[in-house]
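Just one protein chain is left out here, and the rest sit where they should.
Let's look at chain A:
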């Protein structure tokens, strides 16, 4: 494995980590707001807060890790993406900032402002939408080089069906992942009402997820034939991912083994996410930027990989401790301590 591949694999892994933990977070906010709207707030709020409070900050770090690592391993991305993403990324940061801080303000400070709960939920929809734009841009066709500087064509971006398919997919994925996870969590907490409600949400969001995912593949055939061809080569990975998806839905439908259902979901997204990532190879920004011409120098690559391994030695036991204390601790999950 070359250093480039190690670098991008590490980053893709952390991006995946962010997608999963952030989806749970964003989706939880949406469900919380929706339950307020329908007068069922008391059912969900406790479950959601018990899970999110100790981990919301960690969620944020996954994102920071990804973009710092990206600039570290692939400094040229700072030039290309940095220049074109000023507006969408700034909007995402502002939303994340408001969301994160207000979560803390509400949870640890005062409690119970309705308008705030609402905004919190809405931001959970806007952030995935504004972040997923990066994925669309990376497919190429929206950036041109003028006077040696990349320029983003907003009009083309916002009128492209590909953009909107990816936005819909990100929203459906957020709500689906979150609902499946929270169903499991609520079930562990022996909270029957919350489990039933979340189970319903999980089933509702399963269909849009698949439809939008299929839609993207169709869009890509038109938009980026090279990428489409690579994806077809890996049809079996996507197929396997779909089988796992069916498994999750079946278990949830039958109200059985929610833990296993979430495990299958994790498998489903891992396969799809990595298959998508691998089929994107070798481009970071089609057709201007590949893994190879943006990669950092040899010395830095080695230093970063060593730092990464050392960091993981600290991180994995700590994350395990966090999970053990707040996810796998029966008393905490049931709100007894």
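The definition used in the following text is that a residue touches a chain if its C-beta (ideal position, glycine included) is under 8 Å from a C-beta of that chain, and two chains touch if they have at least 3 such contacts; residues count from 1.
Convention: contacts and distances are computed from a predicted model.
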Item to check | Hidden chain of the complex, named as in its UniProt record, picked from "Cytochrome ubiquinol oxidase subunit I", "Monovalent cation/H(+) antiporter subunit G", "nitrile hydratase" or "2-oxoisovalerate dehydrogenase subunit alpha" | outcome: "Cytochrome ubiquinol oxidase subunit I"
Checklist outcome for this item: Logged for chain A, residues touching the omitted partner chain are 53-55, 57-58, 60-61, 63-65, 67-69, 71-73, 75-87, 89-91, 93-94, 96-98, 100-105, 108-110, 149, 296-297, 299-300, 303-304, 307-308, 311, 314-315, 318-319, 321-322, 325-326, 332, 337
